[in-house]
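All protein chains but one are shown in place.
Should a chain be cited, it is by its letter among A, B and C, assigned in written order, with residues numbered from 1 in that chain.
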Amino acid sequence: MRADPSEFAVLRTAACRANVELARRGLARFTFGNASAIDRELGVVAIKPSGVPYDDLTPESMVVVELGGGGKVVDGSLRPSSDLATHLELYRAFGAIGGVVHTHSHYATVWAQAQREIPCFGTTHADYFHGPVPVTAHLESLEITQDYEANTGRAIVRRFERLGLDPLRMPACLVAGHASFCWGASVARAVEVANLLEDVARMAYDTVTLNAAADPIPAPLLDKHFLRKHGPEAYYGQERRRSDD
Amino acid sequence: MRADPSEFAVLRTAACRANVELARRGLARFTFGNASAIDRELGVVAIKPSGVPYDDLTPESMVVVELGGGGKVVDGSLRPSSDLATHLELYRAFGAIGGVVHTHSHYATVWAQAQREIPCFGTTHADYFHGPVPVTAHLESLEITQDYEANTGRAIVRRFERLGLDPLRMPACLVAGHASFCWGASVARAVEVANLLEDVARMAYDTVTLNAAADPIPAPLLDKHFLRKHGPEAYYGQERRRSDD
Amino acid sequence: MRADPSEFAVLRTAACRANVELARRGLARFTFGNASAIDRELGVVAIKPSGVPYDDLTPESMVVVELGGGGKVVDGSLRPSSDLATHLELYRAFGAIGGVVHTHSHYATVWAQAQREIPCFGTTHADYFHGPVPVTAHLESLEITQDYEANTGRAIVRRFERLGLDPLRMPACLVAGHASFCWGASVARAVEVANLLEDVARMAYDTVTLNAAADPIPAPLLDKHFLRKHGPEAYYGQERRRSDD
Partner (left out) sequence: MRADPSEFAVLRTAACRANVELARRGLARFTFGNASAIDRELGVVAIKPSGVPYDDLTPESMVVVELGGGGKVVDGSLRPSSDLATHLELYRAFGAIGGVVHTHSHYATVWAQAQREIPCFGTTHADYFHGPVPVTAHLESLEITQDYEANTGRAIVRRFERLGLDPLRMPACLVAGHASFCWGASVARAVEVANLLEDVARMAYDTVTLNAAADPIPAPLLDKHFLRKHGPEAYYGQERRRSDD
């Protein structure tokens, strides 16, 4: 499938806004973070250009690449984010997601560096993540030296498969020794998830340093809070919610 | 008792201001928090609508419900906060309070998640809370699956009854694995309490991580500070203070 | 000695500025903090009025009291800070100080609540405080119930006498279970000290939570840094410094 570049305007704008928002919310310092959006009909992904400051981003500077074909650039004059291949692996494995966000936000990164999943200690967490936020294993040496970024995505997917997780009920994963990837039905939603993850990660950090033996909340409370916001019987907010919003 | 909606203007304005103030002071991030005010003569409560961003709130958007009768909406076109039933339980059990605030403010939530009461480590705490800030037990499974929000309020009330606490001398409670509820003679005062609780919770967190064996202050010092601000012999400020202000 | 109120203008202005500055620098939240300045020739102290918000302070609202005579108000229509008697004890015992500041700034208060002196872990500390910042013992019950605020000042003075400390080389003390008092040759300097104390207290907190066995810096390094800024051989800055500036 070969798309006409004039069709990419909406996708470019959504991806650009999400990247700018990452910086504005303090989730991406320096150039540590990138967001992408997918158009599954056109089979393309728009992603941040590599190493460009957030203040300089415009919709035109986004790089549009093929979902298939090894991520070949189909529109745009800059080099895509070095993390592109990780994004592509997630889009391929998680068919329901519309946007991916990678940040080194402080507390999420701290849990990733400590190589610990984030336990569900409270209802703030349960409102958005249906259980502990998982962490990958460290990559093997060969996975690092060859095809590193794609292997990072594969490590996330493997972890989700092993734990039997639904990516829309668990819209985030920590990568050991690295940072987090988040996603959602849209890239705007993925930014919101990244923000919530940071908040929840900070609360969990302080909880466990206050009480190393703190228990996760009971399963019925986890279900109650997640489902009152996201299930078919949701009663939070002013309308029935979709499970991913 | 059936009130005329034109009588709700003052109550709506007070509730709206309190909700806006929660966000302005950084006590409620995202939509984690809500405030309500009661008019005991009219028998009605004005509360935040569910899931509406703080920036969009107006006095007209507040939802007015009956204190009795299961919290039936008597005025307003939106759905009330999903935590309404918790507020109503508190108003019914604590007859002297005029406003209730629920926030997931960071440090108060951390103590709730760690399932620990907040010891009174200093005079900052003693100036406003007459002893350790209590924490509820976790709810039983049935209390979660049926009538969850009302049961949350009942767990607070039970805790206060067991400890023999006066709600105006201890204007806050932590809910295990969830967050805090605060109250006061007015909803404006309840917001102030929520802010002070967050401050005191942060100090206590750092105190106990610095010295796990730190002692609470002696009882005479607790009484001295609480009563110089709130007792009949209060001498702080420019006038005799009421015990709740 | 009875002074003419027209002579208090400079003192009132200095005290007012210092109180406003406490709030502006984030050292005093809510109404937790007060500053005073002394005119030793006139034998009077100007101090913050009790319970008045920092935004409402003016030079005229400062309360001028006698250093002797039990702190009798000699000029001003408001009630003085409830901590007045503590300030007066410090002025009486430490003849070289010109201003006193009391704050519940976060980290200094945390050390006071943990009942630990602040060790000198680095040169930032040594640049301003010549050794560990001391902490008082808890007051006895009778000292709390009778003449509490004066006894707080006496506890500080006793601690300095026992440790043989020079108040200009150690311009701060923690009060157990309460917070800090700071001072200096002027009240403006006392505010600066309170700010530095908070900074140093935060660094020390994170140092000891990172390494519980961290050693204080060696005595020669403590002397080197303190004296290159404050001793007769000081060589920091653009001129020879006085020991308290």
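Note that a residue touches a chain if its C-beta (ideal position, glycine included) is under 8 Å from a C-beta of that chain, and two chains touch if they have at least 3 such contacts.
It should be emphasised that the depicted structure is a prediction, and the values quoted were computed from it without experimental measurement.
Asks: Taking the whole complex into account, name the chains on display that the unshown chain touches.
Replies: Per the contact definition above, the missing chain touches A, C.
Asks: Please pick, from A:R17, A:H87, A:H104 or A:H130, the residue that touches the omitted chain in the full complex.
Replies: For the chain that is not drawn, the touching residue is A:H104.
Asks: Looking at the whole complex, which of A:H87, A:H125 or A:H178 touches the chain that is not displayed?
Replies: A:H178
Asks: Check each of C:S77, C:S141 or C:T209 against the chain that is not shown and name the one that touches it.
Replies: Candidates C:S77, C:S141 or C:T209; residue touching the omitted chain: C:T209.
Asks: Please give every residue of chain C in contact with the chain that is not shown.
Replies: Contacting residues on chain C, toward the hidden partner: 121-124, 127, 195-196, 199, 202-204, 206-207, 209-211, 214-215, 217-218, 220-221, 224, 228, 235-238.
Asks: For review purposes, identify every residue of chain A that touches the missing chain, sorted by number.
Replies: Interface with the chain not displayed, on the chain A side: 29-30, 32, 49-52, 78-79, 82, 104, 106-107, 109-116, 138-139, 141, 144-145, 148, 177-179, 205, 208-209.
Going forward, only the chains that are shown with their structure count from here on.
Asks: Please compute the angle of the rotation superposing chain B on chain C (C-alpha atoms), rounded to a multiple of 5 degrees.
Replies: So the angle, rounded to a multiple of 5, is 90 degrees.
Asks: What's the call on chain A versus chain B, same or different interface residues, using the half cut on shared numbers?
Replies: different
Asks: Any idea how many Å lie between the Cα centroids of chain A and chain C?
Replies: 49
Asks: So which bits of chain A are touching at least two other chains?
Replies: none
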